[in-house]
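The complex appears here without one of its protein chains, the remainder shown in place.
Every chain is named by a letter (A, B and C) in the order it is written, and numbering of its residues begins at 1.
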Amino acid sequence: MTIQQMRDFLTRVPFNSLLGMRLHRVHRDGISVSCTLRPDLQNSAGAAHGGVTAAMADAAVGIAILRHFSGRRRATTVELKINYFRPVTEGRILARSHLLRIGSTLCVGSVDLSDEHGRAIGTAIVTYMLMDAQVDVAKARSAPQISRTR
Amino acid sequence: MTIQQMRDFLTRVPFNSLLGMRLHRVHRDGISVSCTLRPDLQNSAGAAHGGVTAAMADAAVGIAILRHFSGRRRATTVELKINYFRPVTEGRILARSHLLRIGSTLCVGSVDLSDEHGRAIGTAIVTYMLMDAQVDVAKARSAPQISRTR
Amino acid sequence: MTIQQMRDFLTRVPFNSLLGMRLHRVHRDGISVSCTLRPDLQNSAGAAHGGVTAAMADAAVGIAILRHFSGRRRATTVELKINYFRPVTEGRILARSHLLRIGSTLCVGSVDLSDEHGRAIGTAIVTYMLMDAQVDVAKARSAPQISRTR
Partner (left out) sequence: MTIQQMRDFLTRVPFNSLLGMRLHRVHRDGISVSCTLRPDLQNSAGAAHGGVTAAMADAAVGIAILRHFSGRRRATTVELKINYFRPVTEGRILARSHLLRIGSTLCVGSVDLSDEHGRAIGTAIVTYMLMDAQVDVAKARSAPQISRTR
């Protein structure tokens, strides 16, 4: 799966697109997505809303799983847990996923959340469930099967 | 704290406003917020993105805490955990909070997530930390102190 | 599934037995287990160790699932999240489960933790995965299939 395909996937997910999420980097065991804080992503204190970073954690693990299976398996988020360490009031937020477990049914990733100065702003664990049997490669080529990131 | 004040608070939080969250109902031990699924709140499978329901759970507990303290304490989300039971592909989503614990430092609420047919679509637990000492009531009246929902 | 069968199951799980867990009550949507605080179940502050209440939450959901399927499905804990509200330094601890979701693969329950005075001491969400297809009833009768509570 190419970086461009991952970028396209991220853009095609309407809510990720609404938040302005972008693929930041690809790592051996996961990927990073970024999102620049805009006024409409803020909470009442002027910091990034917890829902924004939760969505980023979800996407960072979802795309890492998508990539792991070369886009041939569909998966859906079944649970997510996140700790917030400090507010982010400006600049770019990063969510870097690490795939910890690829099971036959469940896949689990952890996520390091940081601000643009590299300070840790939170951590998350996200569990996805694989939804179906492996898609036939030939078929997948003609009609690419994409993972739900829910 | 009046229902109108809670409504105003919800609207003033930029991200809640972006998602179209509204105060749905006030309960003895919590509140309900609603959000109508729009195309830009969807994931790649056409269902509500997990970040939307996570944000709703966060807000539902935050506003219940705000109300508990009559708007005189500030609080920030420190962690959130959520399970997703089934996708929601249309209509209104509801998040109903129950305050379980009001401590001197931490407040915890659970959230029942449901679709407009009353089917359970998920559950969450959200922890907030109170950020400061109680605000002077007279001062609070002239310049109302609002809770961060992060 | 009779109350005696649930009692027997709880006793046959070695770790539940080590902690002295007992079936307390059967509810429409779950069950309650109890455990009396002993010196060897304490943490350094003389209160119930968090691992004790975590094990109780796990068992309370596991036995509710076992009962839901009349002991004919096996399930294993895939994740658990728990909040601790206050320490318990004496008496009996109760864990009351509510089944929230019985899916074709995953089952989720919430747990109310309380002390013997009925005060809330914590809350939990536990997710189990069903491990196999439904067991043949006739076979199940001769060699009862029990759920793993992990």
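By definition in this document, a residue touches a chain if its C-beta (ideal position, glycine included) is under 8 Å from a C-beta of that chain, and two chains touch if they have at least 3 such contacts.
These figures come from a predicted structure and were not determined experimentally.
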item: Of C:Met6, C:Ala47, C:Ile65 or C:Ile93, the residue in touch with the unshown chain; value: C:Ala47
item: From C:Thr2, C:Ser17 or C:Ser70, residue that would touch the chain that is not displayed; value: C:Ser17
item: Identified contact with the non-displayed chain, of B:His49, B:Lys81 or B:His98; value: B:Lys81
item: Chain C residues that touch the omitted chain in the full complex; value: 9, 12-19, 39-45, 47-52, 54-56, 58, 74, 76-84, 87, 146-150
item: Contact set of chain B toward the excluded chain (per top definition); value: 78-79, 81, 105-106, 127, 129
item: Residues of chain A in contact with the chain not shown; value: 81, 83, 85-86, 100-101, 103, 108, 110, 120, 123, 125, 127
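Going forward, only the chains that are shown with their structure count from here on.
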item: Whole-Å separation of chain centres (CA-atom averages), chain A against chain C; value: 33
item: Distance from chain C to chain B - Cα centre to Cα centre, in angstrom; value: 30
item: Overlap residues in chain B, where contacts from two or more other chains coincide; value: 81, 83
